[in-house]
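Quick one: structure below, then a few questions.
In this view, the complex is presented without one of its protein chains, the others remaining in place.
By written order: A, B and C. Residues from 1 in each chain.
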Amino acid sequence: MGEPVIVVGLGRIGRLHAANLANRLRLAGVVDAVESVARAVGDRHGVAWSTSLDELLPRARGVVIAAPTALHAELVSRAAAAGVDVFCEKPLGFTVDEARRAVEAARGVRLQVGFQRRFDPDWLALADALRSGSLGGPTLFRCSHRNRTEPSGSLGDLFVDVAVHDLDAARWLGGEVAELHAWERPGAACISLRFESGALGLIDVSRRAGYGFECSAELVGTGATMRLGRTSGTELLRHGHALSPLPGDHAERHAAAYAAELEDFAKVVAGADSHGADGEDAVAALRLALLARRSAAAGAPVLAAEAIAA
Amino acid sequence: MGEPVIVVGLGRIGRLHAANLANRLRLAGVVDAVESVARAVGDRHGVAWSTSLDELLPRARGVVIAAPTALHAELVSRAAAAGVDVFCEKPLGFTVDEARRAVEAARGVRLQVGFQRRFDPDWLALADALRSGSLGGPTLFRCSHRNRTEPSGSLGDLFVDVAVHDLDAARWLGGEVAELHAWERPGAACISLRFESGALGLIDVSRRAGYGFECSAELVGTGATMRLGRTSGTELLRHGHALSPLPGDHAERHAAAYAAELEDFAKVVAGADSHGADGEDAVAALRLALLARRSAAAGAPVLAAEAIAA
Amino acid sequence: MGEPVIVVGLGRIGRLHAANLANRLRLAGVVDAVESVARAVGDRHGVAWSTSLDELLPRARGVVIAAPTALHAELVSRAAAAGVDVFCEKPLGFTVDEARRAVEAARGVRLQVGFQRRFDPDWLALADALRSGSLGGPTLFRCSHRNRTEPSGSLGDLFVDVAVHDLDAARWLGGEVAELHAWERPGAACISLRFESGALGLIDVSRRAGYGFECSAELVGTGATMRLGRTSGTELLRHGHALSPLPGDHAERHAAAYAAELEDFAKVVAGADSHGADGEDAVAALRLALLARRSAAAGAPVLAAEAIAA
Partner (left out) sequence: MGEPVIVVGLGRIGRLHAANLANRLRLAGVVDAVESVARAVGDRHGVAWSTSLDELLPRARGVVIAAPTALHAELVSRAAAAGVDVFCEKPLGFTVDEARRAVEAARGVRLQVGFQRRFDPDWLALADALRSGSLGGPTLFRCSHRNRTEPSGSLGDLFVDVAVHDLDAARWLGGEVAELHAWERPGAACISLRFESGALGLIDVSRRAGYGFECSAELVGTGATMRLGRTSGTELLRHGHALSPLPGDHAERHAAAYAAELEDFAKVVAGADSHGADGEDAVAALRLALLARRSAAAGAPVLAAEAIAA
């Protein structure tokens, strides 16, 4: 399950990364400045914990930095000095100079930054469609990025903390930006983009849209338009129709269910109760299937209470 | 990551179960009658493999049976005799007697059967809504279960192999069935149900619907109706409106992306290339965010080429 | 605007037919057994009214029968005896004999029956797709037909009054029915069909689904599947995608709006107030458009208060 990775900074996103590593990969330790936090997360996943990155660095091949932005450059430098690859949450720093210093410090190792949309299945489908040429040349990139409510605690800059995701997505899909124009109002902003390619862009961001989280987008191309809605899934618009992909088979449609039923079975083996189907359920369902077969053969309804041949 | 579990029978579904165990839980070995298959899957996951269940049983606390239906009862018995808990693919057997013998043999251990819908997030939401009383009493259960194309190889019975999922779901949600009526045509069938509660049910199944896989359903209640569409997500219909849940935050909306970016980082640490954002991307996005901030402050567009204060 | 048509029976559906005739065609009179009802509807549309069909028949070339079912056969006969074409609400009668007598009586004139789905744009799209062969051969017809609440007053038979629409649609699309099976519970029923072609059918009807009115349907064909949802629009499912048609132009998308703005203007001419755009609105919008043009030319934002060249 891969090389050992540690997580430094155990706020909400740090704990999420630690859990993903523990569940699927190889979490080797967790670090937080607050000892009780570090201990709690370490104990939950059965891994080493510390209040000091340096203490755990020797046992890691990779480090995930989810500490406050003010510490990003320093933590990147220390990890890089130890020869450990780095995954850092965005932004790398508050200023371009600070971010650039982090990049320089990381010259000798791998540095990835947490723009997670580049790994979202829907955004990847959009990127793939664009790269494949099936959308033609891009003419408009549009994105709405809205949070339901403001997080508690002090808020960072709306552009640097929130819109930076959309600006990275804009560059990823549309190429370099030549000019931009922005307006802000309390809790919300809109940005217009002019790409070097001549394409245009419109972004709106909100900290408190109220209704829920939304990250929807579309790319209008000369050949077709692809759209990501407010929930998962994509739509391709072309030739007078909107096309949505359908699941290909049960393994695709029920992927989460197949994983969950085995997670449940692992708990059952360890002694837990289950709401899954047991043997009696299986006998009952098989009985109904055989009665349905009999009804189809006889051309008549059958009572479930009827005796059924073994 | 739980107790050691082995998988016996490495066809398509068996390999899926093995991968889910290997990725998230504790795969302790794999068994298949064909040596090359057993070896290939064992090697892929770095676990023991064998052509004999008995050889690997001693190292397991749980066994997942995905062998052909004809072997289910025998394999359940052997696992149970060894005191190992069992997860068995449906159906337990071809006849009710055979299935019941498997249940009897498994008296001393835990026996779960692979009706995966009981673990699907959408089906669980439907079950939860029903149990909570928010749908009122059920009056109609409806389900369409369609495969895109027939699998290659010999086909089992349409009712026993395919509709059995729908009949289990019908019992799970609607309670016991009092009477049923079925018609079959090549590759497709429909089943009408009369539940003991007085509710009615309609099921259609198809082996070759052509357009894709579909497993959609609805439960019409006296208080509200809930519907599962052909892709993920649920809809609640009541009081003149259809309600769809919205994502609450980015962690929910981008759960797959957060997991995937760390899987990617684990590969990066191991030396692989990545399409993720690197340090230069992060600097570029931060630069745009700071320019947007400047545009908002100045009330004027800014060129991306403009110098930006550190 | 066509030949003169009268309406007999001014309950809810009769008043709807009268309004449709008055608005778009040629309503020549209205008849109801209750004088005050007949007078009110006649006065509303400025046409003759009577409590006697015979009185108004001489001025009609067509009659729309929306009286209670018990009177259908008799009214058809009288209209036909007068040589007037007949549009009759369904069902033609309570028994097949009664209905057949009405058909016999109408031999010399045209007789249409009010199965309105045959004129619904979505159902017509389904029928067209089927006739064109693009769906291939039908294998399953499915339809859910649900009312929100029971109408006040005495209820007719659930099959004869409600499901008859679905059975007509089944015949229209799937051809003749060879066999059927039905179950009923209070306020709801389900019907399974076996068509002569070998296709199967599933119908559910409800008088009190609670959430709203629904008339959704699908036809699964060997080549593709078409689906009508709970609101307007169709979906074609094939080759792994769901296709929804997009509007072709503004005239199609805003057809209702174009009609409504002229209805509003007609009222304005007659002295009414309007929420439409007046001259000042038009000047203001034009001004903004010219400022946008200036901003695009200048590459800078413009204040709306700026002077604008004439």
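In the analysis below, a residue touches a chain if its C-beta (ideal position, glycine included) is under 8 Å from a C-beta of that chain, and two chains touch if they have at least 3 such contacts.
Because the structure is predicted, anything quoted here is derived from the model rather than measured.
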| item | value |
| --- | --- |
| Of A:23, A:77, A:134 or A:192, the residue in touch with the unshown chain | A:192 |
| Hidden-chain contact residue, picked from the options B:142, B:181 or B:253 | B:181 |
| Chain B, residues in touch with the chain not shown (by the definition above) | 179, 181, 237, 240-246, 248, 299, 301 |
| Residue ranges of chain A at the interface with the undisplayed chain | 139-140, 142, 144, 146, 148, 181, 183, 185, 187-190, 192, 194, 198-202, 204, 206, 209-212, 220, 222-225, 230, 237-242, 299-301 |
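FYI, only the chains that are shown with their structure count from here on.
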| item | value |
| --- | --- |
| Identity of the chain that, by mean CA position, is farthest from chain B | C |
| Interchain centroid distance [CA atoms averaged], chain A/chain B, Å | 19 |
| Rounded Å distance between chain B and chain C, as computed from the means of their C-alpha atoms | 41 |
| Multi-chain contact residues (two or more partners), chain A | 179, 181, 244, 246, 248, 299, 301 |
